[in-house]
Each structure stands twice: as structure tokens, then as C-alpha cells.
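Worksheet: the structure to be examined is printed underneath.
Excerpt of the complex: some chains, original placement.
Which chain is which? They are A and B, in the order written, and residues in each are numbered from 1.
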Amino acid sequence: MEIRTHTFTLETEGFTDMHDLTPRINDLRRADGLQEGSVLLFVPGSTAGLTTIEFESGALSDLKAAIDRLAPQDIPYAHDARWGDGNGFSHVRAAMLKPNLEIPVSEGRLMLGTWQQVVLLDFDNGQRNRMVVCQLRGNFAS
Amino acid sequence: MEIRTHTFTLETEGFTDMHDLTPRINDLRRADGLQEGSVLLFVPGSTAGLTTIEFESGALSDLKAAIDRLAPQDIPYAHDARWGDGNGFSHVRAAMLKPNLEIPVSEGRLMLGTWQQVVLLDFDNGQRNRMVVCQLRGNFAS
């Protein structure tokens, strides 16, 4: 067994901006030849999260609406009162969704469903250059 | 260290149908003789999730009620408007609960609490034959 840690960055817009990470994860898995094991995904920072969803605009906007209900943008936040950041809602959303996700790999394939994609949710209140960690663990072909 | 990837399937009813996976996970761990390491559980597909709970009917119905509040079935969903699937609420619930869970194993034992079971939640809107991935990683006795 072996570990290979990669990172990549992407431009995000904030306010629950969602990005499909599946193609990049698949590329990294293929390039390294991970056959059996898993992929750990992690987003450093406290205003983003990771999950899976069918990546189509309807489901994405439904998820966004549920997150808005969970931690609305237009209520007072103690974080904003103390620091004036204006992104108290972002911190709460990120803590609820959590920054980590792990996908098993078997026979050289991510074991996702056909209509299941890995999604980064950027909850911050502005543009970011967001880093994602993609750690491959297991048995490699090369 | 070594990796062994198993899958199993179970019949589910949807609408936050919950199943205790702990006995099957324990059986797989015991059969393979995993002594030190962890078990990764993952449910492929975008309408189910995994967590832990005290598996008794009261706590289960309380969790179901909280999930109903988070993403009610009787509000409009953009996913349904676009695709007519009628399971927009299922997608949102699954994305919030997430499809992965990991349990540490030490001295040949899953490190769960006494009243803590691993639960699959099927959020879809009908019967499914649901596959679960159970990947054992670590040091095996045999």
C-alpha cells in the first residue's frame, strides 16, 4: 500500500457555488494508476464543504435552497458582530456539510453511482481561489 | 497493510427507510480477520446516506422527523420540475447526510459505542435493491 497526496485549485464564486470535481479526481486516479483503495478529498478552510449529488441544475438549486433554510443569509450572526466579516452564514454551512469525503476505488474504478458526482460547495461570500486535497491510498499499478 | 473490498445488497422501501448494517459489517470484519485498521462504508447512488444512531424505533422516528423538516416532501423541487422523477427531496436529503462513513477497528473490534449502530438511510421514493460497499483496510490476522 502506498499514499500519494495531490492538490489542485479552482476559482469559486461563493454563496453555495458548486463545482463537479469528478473529472479531475478520475484524471488523478488514472494518471497514478490506483487500482484498489480509496480517494480522500478534503477542502482546507472553514467556509466550504464536500458531498455527492446528481450534478444537474435542478438538484443543485434544490440543495442550495435547503442550505439557505438551514442557515439563512439574512439573520444576525455573532461571527459578523465580532469580526465584521459578513460570512457568518458561510461558517455555519461549512461546519454542517463538513470538509471531508472518501470514495472507495476497486478494480481501477471510483465506486460512484452513474448519476452521482463529487461536488465542492463554496459557501464564502465572495470569489476565492480554492484548494482541494486529493489523497490516493492503496495499491497502484505503476 | 492490505485492502479488501466487499459489497452487499439489501431491499429498501425508500422514504427514509432505515437499516442496521452493524451485524453484516461485523461478519465481514470477522470473516476476513481484520485486527487493526478501519472499515469504509459507502453507498453508491445519490438518494441514500449513512450515519450512526442508537437503533431503536424512537430515535429512528425522531431522526426521520428532523430530515422531513430539513427537506420536506411536499414543497416544489426544481429536480422534479425538470425530470418528473418525483424524488427531488430524496436527492437533497442524501446530499446533506452524505454517502460515506468510516469506523476505526482496533484489537479486532469495531470501535462503536454500545448503543451506536451503523444505519443506512434510503431516501428514494420507492423500493430499491441497494448496494453498499464495505472496504476493510489494515492488518489482517489471516
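Here is the rule we go by: a contact is a pair of C-beta atoms (placed from the backbone, for glycine too) under 8 Å apart; a residue touches a chain by one contact, two chains touch by 3 or more.
Keep in mind the model is a prediction, meaning the values are calculated, not measured.
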| item | value |
| --- | --- |
| Copy count for the complete homomeric assembly [2 present here] | 3 |
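Note that in this section only the chains that are shown with their structure count from here on.
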| item | value |
| --- | --- |
| Inter-centroid spacing, chain B versus chain A (mean Cα positions, whole Å) | 20 |
| Contact set on chain B toward chain A in their complex | 1-3, 5, 40, 42, 44-46, 70-71, 77-83, 88, 91-92, 94-96, 98-100, 102, 133, 135, 137 |
| In the complex, chain A residues that touch chain B | 1, 36-38, 51-54, 56-59, 61-63, 66, 69-70, 97-98, 101-104, 106, 111-113, 115-116, 119, 138-139 |
